[in-house]
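Structure below; questions to follow.
Subset of chains shown; positions unchanged.
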Amino acid sequence: MKKVLFATTALVFSAGIAAAEVSVGGDGRMGVVYNGSDWNFSSRIRVSFTASGTTDGGLEFGGSVRADQASKATSGTAASVYISGAFGKLSMGDVVGAPEALFGDLPEVGYTDLDGAGLSNISTAFGDRNNVGANEIPYLTGDNGGMVVDSTDNSGPNLLYTGTFGAFSVAASMSDGKAGSTSVNQEYAVAGAYTFGNYTVGLGYEIVDPTTGSNAKQAMISGVAQFGNTSVKAYYADGSGSNTLDKGYGIGATSVFGATSVMAYVNYAKDSDGAEGTAYGLGAAYDLGGGASIVGGVADSDIDGTDTQADLGVKFSF
Amino acid sequence: MKKVLFATTALVFSAGIAAAEVSVGGDGRMGVVYNGSDWNFSSRIRVSFTASGTTDGGLEFGGSVRADQASKATSGTAASVYISGAFGKLSMGDVVGAPEALFGDLPEVGYTDLDGAGLSNISTAFGDRNNVGANEIPYLTGDNGGMVVDSTDNSGPNLLYTGTFGAFSVAASMSDGKAGSTSVNQEYAVAGAYTFGNYTVGLGYEIVDPTTGSNAKQAMISGVAQFGNTSVKAYYADGSGSNTLDKGYGIGATSVFGATSVMAYVNYAKDSDGAEGTAYGLGAAYDLGGGASIVGGVADSDIDGTDTQADLGVKFSF
């Protein structure tokens, strides 16, 4: 993420000088992907715009939006704006839910993420969730619409608050439950984390309150530990109410040896009808310097109808 | 707006060096909006690209295009190119009509413009026009298609000329009346303004010449005055022929007190069937410096079926 552009446009209603900046960055990748039966070429380039500024009173604000490239078409996504200060950071737009903001996902393997054999294959109910790839923690909310409960799903924008106070980090998120003047699913989530030395532990709780039927709920606990050059992350999630997830747990690790990184995960989920599956992945990356890496991985699962996924390619960061 | 990247691409047919520049800017906003029955979240970020250069002979040229973000998708809009010199400025693309180029609109209120209860609700005929929001002067042409007369509407690009010679400003605009080799509605407009001290008065005349049926015509007079820290704008527009607007008039004012601005408008229109309505709005903005402002407003109208609109949020300029 490079190249800062100094902005000078005055606001419409003010005589002040806009000292905010827009930086242009992005990422690219190219290589070959094995989808279980064939090796295919796969390449991508994305441009991202990141704006930031500071008010006279010291508040920070900004936003970001991404111009994707996918088969000859671009679509803007991951768009959000924020304002931040000593109170924390308030973001609105295509933001993740509170627990995901604190804990993220298990490590990604391969230069293309390799979600093809992931937990979304366990059941059609899971296929409707946003957060059930191979290495993803199956969060209930966020990403402009979490679990699909009925036909009136939240479509954003969502609001996310995060704050860090000493060893404690907290997050809260919600949707407005409205599409225009129509009621749609309302989402809420809270999360907290505590860091001591090389360890962080945290809790999260998420609710989707549908316009009809009972609430979907999900509680989760997560822990991250750093041992020398190895970082380990584990979680346990427990669904209740109309949640399509009964429970899920997983563990992932990343080790760095000089320019080489190795990462692996095991991720299990069971849906509310008892269907279950485990996804696992193993990958490596070699840093070429200057923003380029060689990245490859293998991912698979024990779910019926899935095949081994693999890839090897070059990844760029601008 | 912004920083500037020096480009070095030579023109295809020339050995010359392109010294033209592209700057990247944009705007963002976040807050809450009341649509008459509910308060919703609303956020947006846009990136804009502005190119400019100068020929060896001193002519200026350039263009701009905007990458919008709306519900996870971008669309490029407000795209135009221009060339300018002592003769004035010639623009082509998504340009406004001649009167709008000189007189603009009444002041906008709220961080989201609050058009929900505006003049477009007076009749379905008005719903087809581009320029009938709450605070907008109901111009007949421009914006890549003015009044919809029949199914063969102008879809641009439009040509706009503007020039300032001492106290006089003039503008002329037209569409080419063709979509490929098919005839579509032809638009023409002219406008002129004269400035003396703190006062500007002007006239505009617009025509849409449809492929079938009679012309739609519109004449308008506008005045702007500056009293100390207050700016006032008023207009009267008179439609004839097949114009769906019978007449419209409105007045708006903006006052600046240090970092605070207050703006208000009253805007009336009557359609060719006698349906009429008045929209009004009141808003304020507080400049936080650095390109950020807190902006809020309330807008309503006396039109059946409309509700009070309100919003409060933060607006950024990059």
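In order of appearance the chains are A and B, and numbering begins at 1 in each one.
Everything below uses one rule, namely that contacts are C-beta pairs under 8 Å (C-beta built on N, C-alpha and C of every residue); 3 or more make two chains touch, one makes a residue touch a chain.
Everything quoted here is computed from the prediction, not taken from an experiment.
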item: 2 chains shown - copies of the sequence in the complete complex; value: 3
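Assume only the chains that are shown with their structure count from here on.
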item: For subunit A paired with subunit B, centre-to-centre distance based on mean C-alpha positions, whole Å; value: 38
item: Residues on subunit A engaged by subunit B in the complex (per definition of touch); value: 3-22, 24, 49, 51, 53-57, 59, 61-65, 67, 74-77, 79-83, 90, 92-94, 144, 155-159, 175-176, 178, 180-181
item: Residues on subunit B engaged by subunit A in the complex (per definition of touch); value: 1-5, 23-26, 28-30, 35-47, 67-69, 71-74, 108, 254, 256, 259, 261, 263, 285, 287-293, 295, 314-318
